[in-house]
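After this line comes chain A, so read on.
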Amino acid sequence: MASQVKVQQIAVSDKLCKGCYLCIWACPWDVLEISEERNWRGVKKPYAARIDQCRACRLCEWYCPDFALQVIVDEKEKRELLEVEEKYERPWLERVRKRDEIIKEGVWWLED
Partner candidate 1 sequence: MYVEPGTHLMQGDEAIVEGALIAGCRFFAGYPITPATEIAERMSRRMPQVGGVFMQMEDELASIMAIIGASWAGRKSMTATSGPGYSLMQEGLGYAIITETPVVIVDVQRGGPSTGLVTLPSQGDVMQARWGSHGDYATIALAPSSAQDMFDLAIKAFNLAETYRNPVIILADEVIAHVREPVKVPPHEEIEIVERRKPTVPPEEYIPYLPDRGEWVAPMPAFGEGYNVLVESVMHDEFGHRIGTDHVAAERTIKRIYYKIEKNVEKIAMYEEKYMDDAEIAVVAYGSTARTALRAVREARNQGIKAGLIRLITLWPFYDRLIEEAANQVRAIVVPEMNMGKIVREVDRASKGQAKVISVPKVGGVLHHPDEILAAIRSAVR
Partner candidate 2 sequence: MRIEVMISGFGGQGVVLSGAVLSQASVLSNYYAAATYTYGPEARLGSTRSEVVISDEEIDYPKIISPDYWIAMNQMSLNTFSKRYPLDKTVILADSSMIKYFNPVEGKVRAIYKIPATDEAERLGNRLVANMLMLGVFVTVSGIIPLENLKEAIRRMVKPQFIDLNLKAVDRGKEIGESLLKGVKV
């Protein structure tokens, strides 16, 4: 039963997904399946096996405890995601990177 909504992508993070499959449990439309293969983290990620059935209700997103999954409906949503990344995440990671750099050089109170 194909949906009226055209969903572009259901992104599932290799970095964040721990493979609890609450998304699969939450999906009323039977969109997601467990992959056959393990990713580099050793997790068999869920993937959108039947994306044409997705109605973007986002229950899978809501019940994902790891912020690993997002239903990307269209280009606008994709653009928003990148904007948020640029505006909020990048400056923060910059702050973290600066810390790492200073620490790498060694801290002064442990010198001599």
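Everything below uses one rule, namely that a residue touches a chain if its C-beta (ideal position, glycine included) is under 8 Å from a C-beta of that chain, and two chains touch if they have at least 3 such contacts; residues count from 1.
How these were chosen: all candidates are chains of the complex that A comes from, given by their letters.
These numbers were taken from a predicted model, which means no experiment stands behind them.
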item: Of 1 or 2, the one touching chain A somewhere in this complex; value: 1
item: Footprint of candidate 1 on chain A - complex, ascending; value: 91-92, 94-96, 98-99, 102-103, 107-110
